[in-house]
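Note that one protein chain of the assembly has been removed; the remaining protein chains are unaltered in position.
Chain lettering (A and B) follows the sequence in which the chains are written, and residue indices restart at 1 in each chain.
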Amino acid sequence: MTAGHRLRLQAIEISLEGAPLLRLDAAVGPGEVLTVMGPSGSGKSTLLAYLAGFLAPAFRASGRILLDGSDIGRLPAERRHIGLLFQDPLLFPHLSVAGNLRFGMPRDKVDKGERVEAALAQVGLAGFGPRDPATLSGGQQARVALMRLLLAEPRAVLLDEPFTRLDLPLRHEMRRLVFDRLRQAGLPSLLVTHDPQDAAAAGGPVVDLAGQ
Amino acid sequence: MLRLAPLLIVTLLVAPILAGLTMALLPAFGYLPALGGERLSLAPWRELLAQPGLARSVAVSLASGLITTAVSLGVVLLFLAGASGSRLDRWIRRLVAPLLSLPHAAAAFGLAFLIAPSGLLARLVSPGLTGWERPPDLLLVNDPWGLSLMAGLVVKEIPFLLLMSLAALPQLDPDRRIAMARSLGYRPLTAWFKVVAPALYPLIRLPVYAVIAYATAVVDVALILGPTLPPTLAVSILTWFHDPDLSRRFMASAGAVLQLGVTAAALVAWWCLERGATRLGRHWLARGGRGQGEQPLRLAGRALILLATLSAFVGLVGLALGSVAGFWRFPEALPQSVTAAHWLRALPTLAGPVATTALIAIGATLCALVLTLAALENEQRSGRHPAQGRLLSALTLLYLPLIVPQIAFLFGLVVVMESLGIRPRPWLVMFGHLLFVLPYVFLSLSEAYRRLDPRWSQLASSLGASRHAVFWRVRLPLLLAPLLTAGAVGLAVSIGQYLPTQLLGAGRIATVTTEAVSLAAGGNRRVIGVWALVQACLPLAGFALAVGLPRLIWSRRRGMQGAP
Partner (left out) sequence: MPIRPLAAALALSFFAAATALAGDWQAVLDDARGQTVHWHAWAGDTRVNDYLDWVKGRVRDEYGIELVHVKIDDTGSAVSRVLAERSAGNHDDGSVDLIWINGENFAAMRENDLLFGPFAERLPHFALTHPEHNPEVVTDFTLPTEGFESPWGKAQITFYYDADTLEEEPPRSMAQLLAWAEANPGRFTYPRIPDFLGSTFLKQALIALVDDSDALYAPVDQSDFAAVSAPLWEYLDALHPHLWRRGRQFPASGPEMRRLMGDGELELAFTFNPAEPAAAVADLELPESTRSYVLDGGTLGNVHFVAIPFNSPHQAAAMVVADFLLTPEAQARKQDLAVWGDPTVLDVARLDDADRARFEQASDHPALLPPQALAETLPEPHPSWMTALQEAWQARYVGGP
């Protein structure tokens, strides 16, 4: 988990039915967080969708997405090794907490149960494995979502305004937890937000799409 | 494979209908070599036009299509507009839902016994209130204007349109719309009609058209409640097709083509009404009237929907009473004696048809679910979503079996199957049912499937789950409840089918519905009660399962308790 990955976004251009929407050229190093800011409609979500592999057919995109030097732009989403964190924790409601954590774990892991327990203990949720996710508090759910992401062993992470739905004290706590963990794991991350405090907490370079 | 699903569906549905229509069209113009019709001619049409009462048949069919639809839609909209989420409203909704699964024939039997001069209602108030010692000689059931027919259809179409509307409403976010309009000074009911109804209608247009088509061409309900001198066009056609004078089949084919025209005319007329209503509506919307006297309308909406629902239920109670009744002289409200003899007599003969019904319904429903899931999953994977409410996408052809009258193409289809050397078998009946099950399953499942938050599957694939894994491990479990509901709808549709079972099964395949209708020829209310109840209970079992199973499976998952 400490190998350290590099994300390079090379001359990315996205257009909608011929009209250019956004342009981006950036490099994100291991443990680094690139913050992309911009008002709604500036194409933040489109950028994330493109990087993650969900771009709607109406959009056209060019450029290269290099992860550890190889172009992943044509791979299907599930083989890109890019993790996602949304505004909502989105714990699968039909699975237990442990089930959620196991969901993304690579198939070849033999000690899944222990890893799940360890991950829960790391965020102060030891013994929560068999619980129904709907019975967890908002902060607990957010922590489980983060650990689920990390257990899937991504090579880069996209964060889609992950703190906006949290109340203020929790927001500070989660920011610290998320960025610490991502740094620890040496993951290059891309944060999309409209909250300058997010950008400040991330501590990395900031790109403002509004300026284009 | 998945990419072929839409094509497969459309072929599966459209090909038999076109083939069947062709084999109705050719004899309609005199061509049917097996009967000596070697040349095209207009003779069948001349014979058809000379039929006594034809104009009346056509008029009643047309009127029952338009009036049934207008009344059902009106009641549903009025109820939705006036609904405030009160306990009564929720109770009404819960009461209406199981009616959807009630087969048309069973509802019609129940209503007939309820409103007949010697029926349950008259018995309840006689002789005390009416002084009737003998049933009054009143023409209520089978009235020449088709009013009782329309009433029977309305009772069944209200639940259908209501549930279709309830499924479509959430995406319109009606509460916000209403709040906005009320902040502008509109009263709630007016607000609903001004800001929600215009957006809702396009979403339920297809079900509305299906109701029109169904009501213009229905056979089983018209046999039970419809006018008789002359009957509706569809019933007349059935009689002509079965006439031992075989040359009448030419005229019957012409009648089938005419039925197609009548249904088309009803649809066109409705479309024109829609246009007119839109124009008037625009004026009404822009005029800015804030509306007065809402309370009576609100009450009317609830009262009418309750009336329709309760008549169906009380009718069923009447059937249940009849099925255990000893001799039951008018005007006694209850039978002189109660006996299990009718049930005991029917029980040994029930097993076979019940098993056949279940087999065919489960087979057709499973096929329909697989095809529907394949088409919807393909839609998800290709990222192409058909525009909402748009009528001309290829998959819209899916709804063709709901728009083309059964009677217009089924006889032709039998001839086609015969000439292909395909013998009647349970799977052929299953295929015939699939034509009607598939559209309803698609209709019930597609909204939930398309509305499922796309982030679930994005999240899952970002966690490394393959497309198959996303489907099996995320989408399917999350959609279990709507999936089972769609399955229950499919079962109910299949169980209720009369004409396709009778014709494609060559009468050899006996289901509870064919048994009930053929026993209805015997007119024995006790036997009809037994069979109609069995017919009503089977789909109800499906719905109970659809509601109960997810609750059981997700009993420890609070997040799965509501609909996703």
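To be clear about the criterion, contacts are C-beta pairs under 8 Å (C-beta built on N, C-alpha and C of every residue); 3 or more make two chains touch, one makes a residue touch a chain.
Since we're looking at a predicted model, the values are computed, not measured.
Trainee: So which of the visible chains would the left-out chain be touching?
Mentor: Every shown chain touched by the left-out chain: B.
Trainee: Tell me which of B:151, B:527, B:546 or B:560 is the one touching the absent chain.
Mentor: Here the residue in touch with the unshown chain is B:527.
Trainee: Given the contact definition stated above, which residue among B:325, B:407, B:443 or B:484 touches the chain not shown here?
Mentor: Hidden-chain contact among the options goes to B:325.
Trainee: Thinking of the whole complex, not just what is shown, which of B:44, B:230, B:315 or B:363 touches the missing chain?
Mentor: From the options B:44, B:230, B:315 or B:363, the contact with the absent chain belongs to B:230.
Trainee: Among B:22, B:171 or B:349, which residue is in contact with the omitted chain in the full complex?
Mentor: B:349
Trainee: Just name the one of B:382, B:419 or B:561 that touches the chain not displayed here.
Mentor: Touching the chain that is not displayed is residue B:419.
Trainee: List every residue of chain B that touches the chain not included in the displayed model.
Mentor: Within chain B, the residues touching the omitted chain are 32-35, 52-57, 116-118, 134-135, 137, 139, 142-144, 228-230, 239, 241-246, 249, 325-330, 337, 339, 341, 345-346, 349, 411, 414-415, 418-419, 421, 423-424, 502, 506-508, 510, 514-515, 517-527.
Throughout what follows, only the chains that are shown with their structure count from here on.
Trainee: Would you mind pulling out the distance in Å between where the CA atoms of chain A average out and where those of chain B do?
Mentor: Chain centroid spacing, chain A to chain B, equals 47 Å.
Trainee: Could you please specify the touching residues of chain B with respect to chain A in the complex?
Mentor: On the chain B side, the touching residues are 382-384, 454-456, 458-467, 469-470, 473-474, 477-478, 480, 554, 556-560, 564.
Trainee: Quick check on the complex: what are the chain A residues that touch chain B?
Mentor: 52-54, 56-57, 76-84, 86, 88, 90-94, 103-104, 106, 132-135, 148-149, 152, 154, 158
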